[in-house]
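Shown here: the complex without one of its protein chains, the others still in place.
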Amino acid sequence: MEHSTPAICILIILLLSPVLYCIRKCRNGTVYYLRKIKGIDEINFSVATSAEQGKPIIFTMGMTDVSPLLYACLGILSHVSKICAKVNIPVIVPLRDPESLALIDLTLKSAYEEKGKLHQYDSNRIKYLSSDQLAFASGYQGIVHREKIGTAFLFGSFAAESLILAEAGSQVGARQIAGTVSAEQIPFFITSCDYTLLGEELFAVSAYLTKDKTQLGSLRGQDIAKLVLLTLIIIGTVWETLSLHFQYFESGILKNIFSMSW
Amino acid sequence: MINFITKVITFIGGLYFFLEFILPKKFSIFQSEIFFGKYHDQISLSLVLISCVAVGLGVINILTIHGSVILSKKSGFSSSLVLILSFFFSLFIQSASWINKESHLSSWKDLDAISTYVSKAPDTSLEKLDNNLKIVLENNRTPEGVSKESYLLFISNLRKELEFNLNTNKDIFPTSLKEIISNKISEFKNISLREHEKMLANTFYERSEKVILNGLFFPLGASMFSLLAFYISYAAYRSFRIRSLEAACMMLAALLIILGQIPQGSMYISESLPEFRLWIMENLSTPALRAIAFGSAVAGLSLSLRMWLSMDKGSFN
Partner (left out) sequence: MKFTDRHVVFILVAICLSVPIVMGISTVPAPMKTANKAFDYIESLPEGDSKGVVVALDFGPGTSAENKPQAKLVMEHLMRKRIPFAVTSLYVLSTPFLKDLPQQVAKDLEKENPSLKREYGRDWVNLGYFQNGTIFLQSLARSEDWISQIKADVNGTPLEQLPVMKSFKNLKSVSSLVELTGLTGVFSSWLQFFQTTEYTPVMIHGCTSITIPDAFIFFSSGQIRGFFEGIAGAAWYEERIKQSYPQRVLNYAQSVNTGTSFAQLMIIFIIIIGNIKTYLGWRKKRSE
């Protein structure tokens, strides 16, 4: 779709207004229920285990470029690096996209500064490996084996190299927690990692960890937006089914509504 | 103050792209027509320029990290040395090869200009074409990789093709003549390019580029990808255990899909296996993936909105 249609404008309003409404309500004091995500405890537990073993942690964002997904991953990186700063173990961040280098550097520095450990921060732990997918995977494998990683965090968008990354950690006996929006890579992470966050749980973890009211309200708004989508799907399915039997219901009407231009 | 300026710039940038997507391509307001996306290509290209600058950041990072390892002779400094040397060598070879190619292509610009002129026939003048060919002969600029004699002979032959028409009716540029000349130029250029490529293949730059790309980079990339075959097999062996009903269902689905896509399944077990496989893919796998995609898309949309309106506290100060 190169350009919006009137129906798309209406859909955008329908999907985004619950988000804005819930953010406003949350900021005004409403408390929304958030179910426990097992991955959160796993994150804290894994970092603690690495600290006991004295092994470093690796945090990779795979193929994620500068996008909303990167910001969600930075939220988790911030939380992990704060714990690492507290327990004094290094966190290594191999990169594929040089554009995100400055953002990751700022995130780590802020986390260390908050814990009063800025003197321990070493920007050389952020390593740009390669923009090529497989060269990046090769470099990641090398780091994991050489540094004898204790815990590996794989959050973001991944392509075919996901299994190579996960297997590398598995070969050194590292605890691995993954979260990806790349649905076709989820099976690979499930087989190789100790815990996998599916799809939007990755975005939810960031809200869960920071307890930020904006993010919590946004989570609630997203759920309502998904209900809106579900309603549209049900309406469309029922309408199309009835159109097979009753002339009154014109087939393809919803599709035509969405493709009507200005 | 800086925070405020950042928020304003973020908002204006996001607002432009949002309006460009939402508003009709052309619309009237107060009796004047507005074409909102008129400079969209140029604005989008500016974002590409920012990405290009970011490549420099990555290079600085590599040089800093590995340079410090080399200078302080830490363990593994020989690997860092190899990386830095091969980085500069590849950069040198690729740059030299690119400069050679560009200079070769630009050496054909006279003939390319003539060809473009010919393609516009019959709206072009035979006489002017003949004059252009005369100028090319006088200029003495031969394309790289072509001998001066053969080039001059070719241009002279082209002029001879025009001679008959010039003497009979110089105001008309017949389509048949246009095709003859276009085909001759195209053939001459293709043959010359092939000859030039054969000649270039023996130069230091081309041979080095071949070793780096075809000899190292491509096979290494293919080898890394082929590791997946082994890792997938081992991951399957390690994790596919029938411990529960769900695991058994998953195993059955996996078996049907594998047997449905290999020749032996439809040959020795059942001809309906490919149909079963297609049913599982279309009716079980695809809806699940769609559901995950819906969730991720809505979450991404909401996060984009928060970033645009600078509502997030952010992970960094």
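As written, the chain order gives the labels A and B, with residue 1 at the start of each chain.
Everything below uses one rule, namely that contacts are C-beta pairs under 8 Å (C-beta built on N, C-alpha and C of every residue); 3 or more make two chains touch, one makes a residue touch a chain.
From a predicted model like this one, the values you see are computed outputs, not experimental measurements.
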Query - Among B:Leu57, B:Val146, B:Leu162 or B:Met224, the residue in touch with the chain that has been omitted - result: B:Met224
Requested in this report: May I ask which residue of B:Ser95, B:Thr116, B:Ser147 or B:Thr175 touches the chain that does not appear here?
Outcome: B:Thr116
Query raised in the report: In the complete assembly, which of B:Leu19, B:Ile172 or B:Leu278 touches the absent chain?
Result: B:Leu278
**Report entry** Residues belonging to subunit A that touch the chain removed from view
**Finding:** 1-3, 63, 132-134, 157, 159-160, 182-185, 259, 261
Report summary line: Touch rule applied to subunit B and the missing chain gives residues 40-41, 44-45, 48, 105-106, 108, 112, 115-116, 119-120, 182, 185-186, 189-190, 193, 213-214, 217-219, 221-222, 224-226, 228-230, 232-234, 236-238, 240-242, 251, 255, 258-267, 273-274, 278, 281-282, 285-286, 289-290, 293
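What we mean here is this: only the chains that are shown with their structure count from here on.
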**Report entry** Computed distance of Cα centres, subunit B from subunit A, in Å
**Finding:** 28
Report summary line: In the complex, the residues of subunit B that touch subunit A are 21-25, 27, 50-51, 54-59, 61-62, 64-65, 68, 76, 220-221, 224-225, 227-228, 231-232, 234-236, 238-239, 289, 292-296, 298-307, 311-317
Report summary line: subunit B partner, complex, touching residues on subunit A are 3-4, 9, 12, 15-16, 19-20, 23, 67-69, 71-72, 74-75, 77-78, 95, 97-99, 101-103, 106-107, 109-111, 113, 124, 126-128, 131-132, 134-135, 137-138, 146, 160-161, 163-164, 167, 181, 183-184, 186, 188, 190-192, 198-200, 203-204, 210, 212, 214-215, 218, 221-222, 225-226, 229, 261-262
